[in-house]
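Note that this complex is displayed minus one protein chain, with the remaining chains in position.
On to subunit A.
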Amino acid sequence: MTTQSTTSPELSAPRTDELAKVFITERPPRPSAWSASATFGWRALLKIKHVPEQLFDVTLFPIMMTLMFTYLFGGALAGSPTDYLQFFLPGILVVSIVMITMYTGLSVNTDIEKGVFDRFRTLPIWRPAPMVGYLLGDGFRYAIASTVIIVMGLILGFRPAGGVTGVLAGVAVLLAFCFALSWVWTMFGLLLRSDKSVMGVSMMVVMPLSFLSSAYVDPATMPNWLEALVAVNPITFAVDSVRGLMSGEWPGTDLLWLSILSVALVAIFGTATMRLYNRK
């Protein structure tokens, strides 16, 4: 514990004689669930404003991944980088955004560490509001990252058959899935002790899932046992849904499974998160 001096000249003495003025006794009615969540979302945006470096992760990383894979494997996998890009861009979009969802767990964990959470938890507000607030703030990041990746894809020669509507529908489906998936990370953020372990566990889940999916290569080219495994990977449902929508098809079955999966994620991990949050 260190003593910090308060000799900064601009710090004036407290005016305790004025304290009566601030003690007006009537309190406003409690905020609605939505208003409380939106306020926490605003907090997340403020944090991005003050620490803009955190946007590097969501912009530079996807750019790097897209460039690397397109030019490294494009020729070998699809004949030319441009041909591969038509297949690969929706895949890398899903994988990048799924990777970014891990940061939700990190922010939850750092907040707890610092004690800010203790204050939120003593407020008479809708209990899940702080968590929903994180997800709203993260939605903003996902949107930025999606835009960056798609714009870069277009520059490199990505020409989706689904047009603007298909692309927007794909992004919307992806964001909805990520919103559901984030509850897994909020749970880990509350459960694990340090931000390092949160990162470690998240990586261990996300890395294999993203590689063993249909994001990088067509599963039909894989050995049967692997193809079977890839077919039941949640990321595969997400990739196939987004890929389908962007290429102007209606990936009905994939969308159905993705929806069921998303609802299940919220039901299981959302409940677990709130239980941990209330118990902490």
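Everything that follows uses one rule, which is that contacts are C-beta pairs under 8 Å (C-beta built on N, C-alpha and C of every residue); 3 or more make two chains touch, one makes a residue touch a chain; residues count from 1.
Note that contacts and distances are computed from a predicted model.
Trainee: Would you kindly match the missing chain to its UniProt protein name, picking from "CHAD domain-containing protein", "ATP-binding cassette domain-containing protein", "Carbohydrate ABC transporter membrane protein 1 (CUT1 family)" or "Succinate dehydrogenase/fumarate reductase iron-sulfur subunit"?
Mentor: Missing chain, UniProt protein name: "ATP-binding cassette domain-containing protein".
Trainee: Specify the residue from the set A:31, A:157 or A:219 that touches the hidden chain.
Mentor: A:31
Trainee: Considering the entire assembly, which residues of subunit A contact the chain that has been omitted?
Mentor: Contacting residues on subunit A, toward the hidden partner: 1-6, 8, 10-25, 27-31, 35-36, 39-40, 42-43, 46-47, 50-51, 114-125, 129, 279-280.
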